[in-house]
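Take a look at chain A:
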Amino acid sequence: MTALRHIFRDPVAAFGLLVVLFAVFVAIFAPWLAPYPDDAFESHLLQRLRPPSMEFPFGTDNLGRDILSRVILGTRNALVVAVSVVLASMLIGVPLGLAAGWKEGWMSEVLMRVTDVFLAVPQLILALALGQLIAPGIGAAMVALALTYWPFFARTVFAETRRLRGALFVDALAGIGASPARILFLHVLPNAAPAILVRATIGMGFTILTAAILGFLGVGAAPPSPDWGLAVSEARQHLPEAWWFPTFPGLAILLLVLGFNLLGDGLRDAADPRLRRSRR
Partner candidate 1 sequence: MSIPVLQVQGLDVELRSERGVARILQDVTFTIPRGGTVGIVGESGCGKSTLLRAVLGILPKGAETPRGAILFDGQDILTDHAASARGRIGFVPQDPYLSLNPVFRAGDQILEIMRRHAPGSRADHKRKIVELFRAVQLPDPEGALRKYPHQFSGGQRQRLLIAAALACDPALVVADEPTTALDVTTQREILALLRRLVAERGLSLLFVTHDFGVLASVCQEVTVLYAGRVAESGPVRAVLDTPRHPYTRMLLACHPDRAADLAGIPGTVPAATAQPSGCRFHPRCPLAQPSCAAAAPPMQALGEGRAVACPWYETPLPETALA
Partner candidate 2 sequence: MAFYIARRLLLALPALLGLVFLTFVLSRVIPGDPAATLAGDAATPAQLAEIRAQYGLDRPILEQAVIHVRQVLTGDFGRSVFSGRPVAEEIAQRLPATLELTFAALLLSTLLGVPLGLVAALNHNGPVDHLVRVLSVGGLAMASFWLAIMLQLFFSMELDILPLRGRVDVEIGMPPLRTGLVLLDSLLAGRGDIFVDGALHLVLPAVTLCLPGLATIARFTRSGVLETLQKDFVLYARAAGYGRVRLAAIYVLRNAVNMVVTQIGLLFGALISGAVAVEAIFDWPGLGTYAVQAILSADYKALLAVTLVVGVVYAVVNVLVDVAQALIDPRVAEDAR
């Protein structure tokens, strides 16, 4: 738990952790925290586009829904999407990276070339193409994001496995007859865990941002979902009058991504002192 202590000693990283924990809390208790929990789906045309007030701190949107409630409810969506995408990419990328890193040969060569192909196009573009071809909607967008993000995990784990395979203790384990699977999952994987964790944290921020872009472009979440990116997109037709409409969902994206990025930075520093360059 030295990593955690390191995070707390670094005020900036601690702030990131705080934001993330806060977001998780909000996501879990969203229906109880939101002043108008049913506003994700109901519309009240009589109170359209009201500016921020005591009644509606963030104002109301084009269908008269409370924006604060929708931002709170949207937190859950954003986190669920990001966690699922990152977990799915991990499930694909980590075993492939382990396998390719452990055994040299044409299989590992092919695998790494495949990651090259996926990394040859910016993730968003690939996700757009994939998501559209599978089927429009948030489900397909999530699949597409996972399909474009796994190579990052594969690369990270591959590098760690290659590094550890040369380590003395792995030789010793092989010498006493431990099976490769046992060595990989009980010894190599825990050692690669910090790198995976850092990659996952940064991936969370990245996925939230990319998913928001997809939502904004109309390829991700569909109405009446309280998705933040979608809300900004819906707000465009009501500018410049309803300035509050795009502002608050956008700030929510900024804050949450900032939280994950700061936390990721802090974790990276804690995991590898050699990389502490960034805040020297």
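Methods note: a contact is a pair of C-beta atoms (placed from the backbone, for glycine too) under 8 Å apart; a residue touches a chain by one contact, two chains touch by 3 or more; residues count from 1.
On how the list was made: all candidates are chains of the complex that A comes from, given by their letters.
None of these values were measured; they are calculated from a predicted model.
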Chain touching chain A (counting every copy) in this complex, out of 1 or 2
2
Name, in rising order, each residue of chain A that touches candidate 2 in their complex.
12, 113-114, 116-126, 128-130, 132-134, 136, 205, 209-210, 212-213, 216-219, 229, 232-233, 235-236, 239-240, 243, 246-247, 249-250, 253-254, 257-258, 261-262, 265, 277-280
